[in-house]
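Excluded from the complex is one protein chain; the other protein chains are retained at their positions.
Chain IDs A and B follow the sequence of writing; residue 1 opens each chain.
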Amino acid sequence: MIEPCHDVVCSFWSLLNEGPMTLTIILHTLIVLPMVWIYFDEKKKMERGDIPNE
Amino acid sequence: MENRPSVWSSNRFWRRSATWVTGVASVLLVFLTFDSMGQMKMGTAADIKNKVDKRIPSPLVINYKIDYKLNKTRGHEIPIIGGMDANGYSKYEEKEKFFGKDNWSEKEAKALIHKGKLTIQAKNCMDCHTLLGNGAYYAPDLTKAWLDPTWETLASAYGGKEYAIAKFLENPPAMAMHERKMPNLGITKEEAKAVVAYLKFMSAIDTNGFPRNFGKIKGAVDARK
Partner (left out) sequence: MQGNRLYEGQKLALKYFMVAIVLFGAQLLFGLVAAIQFLYPNFLFNILDFSIARILHINALVVWLLYAMIGAVYWLLPDEAGIEVVGVKLGNLAFYILTAAVAVVVLVYLFIQIGPGKESTIWFITEGREYIEAPRWADIGIVAVVLVFLYNVYATVMKGKHTGILVVLMADLIALAGLYLAGMFYTDNIAVDQYWWWWVVHLWVEATWEVYVAAVGGYILIKTLNANRKVVEMWLWIEVAMMFGSGILGLGHHYFWIGTPEYWWEIGALFSALEPVPLVGLFVHVLYDWGKERGKGNNIKNTPAFAWLTVETFGNFLGAGVWGFMHTLPQINLYTHGTQWPAAHGHLAFFGAYVAILIGAIYLAIQGKAGLKEMRMTKASWWAITLITVGVLIMSVSLTISAYVQTMVERGQYGGTWEGYFIAQANQWFVQGMGWRLFSGLAVVVGYGFLVYDLLTIDKKQPAEVREGAVAAA
């Protein structure tokens, strides 16, 4: 499963690249996961009714 | 058709998400760029002396024999500079004369590469050819042009392939190899030499195995017949 890095230089990003799709999964998670928090935050505000009418 | 508000159709949710996503993707790109720029710095004379592989080698590679071989560990072809060791990596030992000498100094080599790159841009090479695969598709890719078998066959008649390529560049229609011929771009003798140096240097750039199987396979089927 883990492919050791064989690149010319092995940097931090190459280390993340060693597992099966780990680099792309981590990057996607970093980008998408906080949207879940934003979702629940918005939901809370909506239920409390403190969303100003736009 | 209920009218209960949903987060999914709220502008605020999407606006906040868009802001977050744009910001974090930009920051990630900046970090990746710093890392890549570090790895893509042009090599130096010291790197060659210490046999350090660089993605973009020192211009001094023009003093060495260059090859492009499959590396089992990397899983694709890599440039081999100055002979190959037992593990399939560059040895930086075997020299090769380039325009009559194999002891170009770092300064001379850099000046040559500089003029070569300027000429490549000044003559709009990229609007017919591809370099590292980018450009126009009207003429062959130049990424590994230095290693192309065509020049090997012409080398002896001109006293070395660098002379053959330079001669071609100075007046391409005179040596046209195809109906779709390269026009005469007024490339001077000095410019031609510099461009050849750039082509040799470029063939030593580690392109992660592009183009694949360069010059290795001969086709068996010819659809023209």
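The criterion applied here is as follows: a contact is a pair of C-beta atoms (placed from the backbone, for glycine too) under 8 Å apart; a residue touches a chain by one contact, two chains touch by 3 or more.
These figures come from a predicted structure and were not determined experimentally.
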Residue touching the undisplayed chain, where the options are B:113, B:166 or B:196: B:113
Hidden partner interface residues of chain B, rising order: 9-11, 14-15, 17-18, 21-22, 25-26, 28-29, 32-33, 35-37, 39-42, 55-56, 110, 113-128, 130-138, 140-141, 143-145, 148-150, 177-181, 183-188, 191, 194-195, 202, 205-224
Residues from chain A at the interface with the omitted partner, ascending: 7-9, 11, 13-14, 16-17, 21, 23-24, 27-28, 31-32, 54
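In the analysis below, only the chains that are shown with their structure count from here on.
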Distance from chain B to chain A - Cα centre to Cα centre, in angstrom: 34
Chain B - residues contacting chain A, complex: 5, 7, 10-13, 16-17, 20-21, 24-25, 28, 32, 35, 38-39, 53-55, 73-75, 206
Touch list for chain A against partner chain B, complex: 6-9, 11-13, 27, 30-32, 34-35, 38-39, 42-43, 46, 51, 54
